[in-house]
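Below is the structure I would like to discuss, written out as structure tokens.
Here the complex is missing one protein chain, while the rest keep their positions.
Moving on, here comes chain A:
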Amino acid sequence: MTRVSIKVDGVEYEDDVEPRTLLVHHLRERLGKVGTVVGCDTSNCGACTVLMSDADGHQQGVKSCAVLAVQADDREITTIEGLSGPDNTLHPVQRAFHEAHGLQCGFCTPGMIMAAVDLLEENSDPSEQEIREGLEGNLCRCTGYQNIVRAVRAASEEIRRSGGDAEPAAPSPLAGEGHTPDSGLPRQSVPDETIPQPVP
């Protein structure tokens, strides 16, 4: 077991993990961040995309099935669950996917949205071609790409209009019952000892 300290969606977690634990499994199974999904077994689909800080502290999109949890030690992660504001207002990219119908079955959506946030942070006014290339690491098997691209265009306009950037809003470090750490799982079915406690 290796001790790791990872800040996820604004909350510090310290855990002992097996070195072979993939970041996505750590997020989902230990921290209850089940908003981040596993889509494929080959690092192709991008459904598990989260933002992770690099050595310089700059957050960028990564496929969390291709990162070991131990490699995320001392890093900061933002998942789809950390995008909305403290009062659950949607991030502009989330709102645009909702309004432009940028999803069909919805399985690729968490990764698509995180990849779009990452892209818009680098390029706040991408062309359609730049969006398609920027999202090439994310597959939508419903093939709903037209509306996904429209949603990202709409989000970029909204972000520029509001003068904000694509930085995720700071989530509350003490999210209420049912939000963290067990997210959507019914609380009574989760053994207490499996629930990590946020470091104050």
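By our rule, contacts are C-beta pairs under 8 Å (C-beta built on N, C-alpha and C of every residue); 3 or more make two chains touch, one makes a residue touch a chain; residues count from 1.
The rule is short, and it goes like this: contacts and distances are computed from a predicted model.
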Just to verify: the chain that's not displayed, which of "Na(+)/H(+) antiporter subunit B", "Quinol:cytochrome C oxidoreductase", "Carbon-monoxide dehydrogenase medium subunit" or "ABC-type quaternary amine transporter" does UniProt list as its protein name? "Carbon-monoxide dehydrogenase medium subunit"
With respect to the chain omitted from the figure, which of A:10, A:32 or A:46 is a touching residue? A:46
Chain A residues touching the chain left out here are 2, 18-20, 22, 25, 41-44, 46, 49, 54-55, 60-63, 65-68, 70-71, 73, 115, 118-119, 133-134, 136-138
